[in-house]
Each structure stands twice: as structure tokens, then as C-alpha cells.
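Just one protein chain is left out here, and the rest sit where they should.
Right, chain A next:
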Amino acid sequence: MNTTGNEHYISFQPENCTQCHGCEIACKAWRELEYGVQYRRVRNLWRGDYPEIRSFTLSLACLHCVEPACAAVCPSEAITKEAEGGVVTVDEALCTGCKLCAEACPFGVPQFGEEGVMQKCDLCHSHQPADCDPPCVDTCPGKALVFVKEGASEKRNAEQRLVRLISSAE
């Protein structure tokens, strides 16, 4: 475990994102996701009005929040925040597919495929060797996605930055 903190997540720097969608499809291909299910989404957001209008991009997957709202509302305790790295994981055997987590998540992260149980980004913990970045990070041409390990307060700040970014769009 990293000694500088115990929160792992993938941070997003909008100024480095060219909206190529490489991360979105890297995730779909590497995790062999079914049609309609997305662990990572790339969205175009607008700010201002024509002709003083600009756009910016959001590449969004599970933030593995310090206090995950999804876990708090889960009636079957299927969602856990792990001690190591703070990764938020789903126990598919316990999930009943009630979708309360989807309502609770401020970022629209929880996905439900054919089987009806919640699935989402798990940072590819179980899929990648230790010295390799998750495929979405590995494929990013502008290093807009960075795998970071830091303390809970920095992590909370990152969550707030994302909330502000989303709410700044019109």
C-alpha cells in the first residue's frame, strides 16, 4: 500500500482532454463490456452562448468516493469501500438490482446490464499487473487521466472539483 495515503482513483484534467473517446472504448474493449454498459463516459459540455461559446470535456467513471453515496443506500450491503486503496466494489452475488445506488450516485456511475446487477469501474485492480496503468489511463494521448493515490482530504477536494465542473456547464 502507498504510504502517502489510502485513496486510489483516476483523476481527470479537462485541460488535457481532446475528447477522443479513446478511454471510453479502451475500457469497453479491455473489460469486454456488453452493449449499452459504460464504466467510463466522455461527454461534451457547453459554457456560454453563441458566439462567445466554448465547450469542454468530461471523462467520467466511478470516483471511488471517500464516502460513497451508493454504498450508504444499498439495502443488501453489496457495495463495499475496501480498506486498501479505498476502492468501491460490488458483490454481484448480494446485489438485487434495486437501482437505489443509481439514484444516489451524483455522477450517474452505476450501470445495469442483462443480468440486472450493478456494475462499474473497479480501477482494473484485478486485471492489471502492478506496474501497469488501467487501460483508460494507458491509452490517453494527453495524460488527461492519471492514476493517483492520495489522502482522504485531497480526494474529497477532487470530488468537489468535479461537481463544480459539471455544474459550470449550462
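Convention: a residue touches a chain if its C-beta (ideal position, glycine included) is under 8 Å from a C-beta of that chain, and two chains touch if they have at least 3 such contacts; residues count from 1.
Here is the rule we use: contacts and distances are computed from a predicted model.
Only one of "ABC transporter permease", "ATP-dependent Clp protease ATP-binding subunit clpX", "HAMP domain-containing protein" or "Anaerobic selenocysteine-containing dehydrogenase" fits the UniProt record of the hidden chain, and that name is "Anaerobic selenocysteine-containing dehydrogenase".
When the full complex is taken into account, the listed residue touching the unshown chain is A:C140, out of A:I10, A:V88 or A:C140.
Among A:E7, A:E24 or A:D122, only A:E24 touches the chain left out of the display. In the full complex, chain A touches the hidden chain at residues 15-16, 18-22, 24-26, 28-30, 35-36, 38, 44, 46, 49-51, 53-57, 128-129, 131-133, 135, 138-142.
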